[in-house]
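All protein chains of the complex are present and in place, except for one that has been dropped.
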Amino acid sequence: MPERVTEKDPEAVRAPAGDLERKARADALERPATVTAPADAAEAIFAVEDVHVFYGAHRAVRDVRLDLYKHHITALIGPSGCGKSTFIRCLNRMNDLIPSARVEGSIVYHGQDLYARDIDPVQVRKRIGMVFQKPNPFPKSIYDNIAFGPKVVGMKGDMDEIVERALRRAALWDEVKDRLKTNAFGMSGGQQQRLCIARALATEPDVLLMDEPCSALDPISTGRIEDLMLELKRDYSIVIVTHNMQQAARVSDFTAFFTVELDPEARHRTGAVVEYAPTEKLFTNPADKRTEDYVTGKFG
Amino acid sequence: MGAGPRIAASSGASGGARVSLTRAPSARSRFEALVRAALFAAAAVSVVVTLAIIGSLVVETVAFFGDVKWSDYLFGTKWTPLFAGEQQSFGVLPLVWGTAYLSLIALAVAVPLGLLSAIYLAEYAPARVRRVVKPVLETLAGVPTIVFGYFALTFFTPEVLRGFFGTEVNQFNALSAGIIMGFLVLPTIASVAEDAMSAVPQSLREGAFGMGAGKLTVALRIVFPAALSGIVAALILGASRAIGETVIVLIAGGQTASLGLDPREGHQTMAAFIAATSRGDIPTGSIEFETIFVVGFTLLVLTLILNFFSIRLVRRYRQVYE
Partner (left out) sequence: MTGAQIAARAATQTTVIPRRSGSERAREGAFRVLMYGAVGLAFVALAGILADALADGLPVLSWDFLTRFPSRILPDRAGIESAIVGTIYLMVICAVLVVPLGVATAVYLEEYADRDRWWNRLVEINIQNLAAVPSVVYGILGLAFIVRGPLSLGNVLLAGGITLALLVLPVVIIVAREAIRAVPPSIREGALALGATQWQTIWKQVLPGSIAGIATGAILALSRAIGETAPLLVIGAAASPRFNPDGLDSQFTALPIQIFVWTQDPNRAFVERAAGAIIVLMAILLLMNSVAIWLRNRYEQKW
């Protein structure tokens, strides 16, 4: 089983993974029966090394070193302002949209450096999809929302089928199949977010990035989306930013805890990864005191 | 950026190797670059227009000052470019004075009436009145100036000034043109000032009301100062319109460029002179032709100076509500 070489660094623990360990974890956490342990060894799809993100002269995130694994859910947690959203947006080159943003270090996706000169961000985003904090459906029909992605990336195939497949994957098909041509703005918040998930899935990505996808939703919708995530990880790899620790504990396999450091002179806040471990370990037996303080609610 | 690609812990199975993320020089990326260039060219047109305006004015102005001393122009008190021989004089002060004079008359009408109307609409008027009046006001701001010019010549001078008030005015007089210009500009001032005052958050008013202040105090001491930058912008906008206004003066204000103070006499403004002169058949390159551009250039410079101060003043007094 492939394993990364790690330095013994108490600050940042990279997560090794083994079959036995995972099964033990699953038993210990009493996971719902629908979740199955991965059949193959955990394969890393992202290798993130020494990543720093700057906005102009201000460093927003420093020293990120972690791997993200295929068909698993990785949660990024931490107090507000710790750079988790900034970091996740690096994974699909969305930080390119901010003129002053600069990414240093290497983010390797399936063997390719995402920030190499000849990489086309548009191609990257076809493979790595994103769902945002506030549902942002287009002011068009449900059908046109889903069809937009496949159309612009030039997917071949029967559009009706593509739309149905995406809606089924997002567990939305039965609810909307009779009103595909109605405007998406007429849907409830939870439905809109599932629409955005379906929209992201329509282009058949590899990875789904979710930036606090439930923070604008009510608890019932949140629960449905969490169930959806657990189903989706069979076919996709998911990275989720959440400020809800219980959510991270419920759905994720691995969790990275970010903290925010205040630079007294420059009055900047910089985020950094404190600990990265399998979720069960991070929550029940964290290695770092800061992590322990956060997950037990002492701060944040 | 990257320290070079590292080999990730990937066996390369299912999904890794087939991905191609590289930017090939595709038709699509060429198209995107073309679109960007075309849009930039469109934006450049606006710059070209400015250069053309300035260019056309400057070229003829320079030619003009080849024949006329700039001191004669700027400080001369007789403007008779269309007279022949000895009588021909190119002192622009009468035109500048005419412009200023008429604008002052106009603002004397528009500013008090406009600001009071704005205060009424923003602070006193009930919601349903405001709902009706505001759009009407904006429509009035769009009434063509020719309509005002018609009224000035055919009704205001004969029926109101001469008839009702019994004033002995010329057929063409500054009073008529100036006052009607004031009513032209009034809706603009009222509308923009009202916008500025409505934008003041209700919480400011409530704070004052809560201390026992009356409506007048709140309007004049709280809202008006808070909206000052917008009100100043409204005033300058109105002044700009008045200075550049052509048709009302052309129809009702007369063709005499004079330095006189008598509003019952005709006065010509810079804009009216430009329009009047260009309607005649003037040969290109003649000095009379050049006067159109010199006066136009002077008018443009004055307008831009006013615009510059407007931006400065607005920025200085701007209140940012959190």
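Per-chain numbering from 1; labels A and B assigned in written order.
Operating definition for what follows: a contact is a pair of C-beta atoms (placed from the backbone, for glycine too) under 8 Å apart; a residue touches a chain by one contact, two chains touch by 3 or more.
What you are looking at is a predicted structure, and each value in this text was computed from that prediction instead of being measured.
All shown chains touched by the missing chain in the whole complex, by label: A, B. Within the set B:Ala106, B:Ala190 or B:Ala234, the residue that contacts the chain not displayed is B:Ala190. Listed by residue number, the positions of chain A touching the unshown chain are 92, 94, 97, 99, 122-123, 125-126, 129-130, 132, 134, 136-139, 148-149, 152-153, 196, 199-200, 203.
Remark: the residues of chain B touching the chain excluded from display are 28, 31-32, 35-36, 38-40, 42-47, 49-50, 52-53, 56-57, 60, 112-114, 116-117, 119-120, 124, 135, 139-140, 142-151, 153-155, 180, 183, 186-187, 190, 214-216, 240, 243-247, 250-251, 271, 274-275, 278-279, 284, 292-293, 296, 299-300, 303-304, 306-307, 311.
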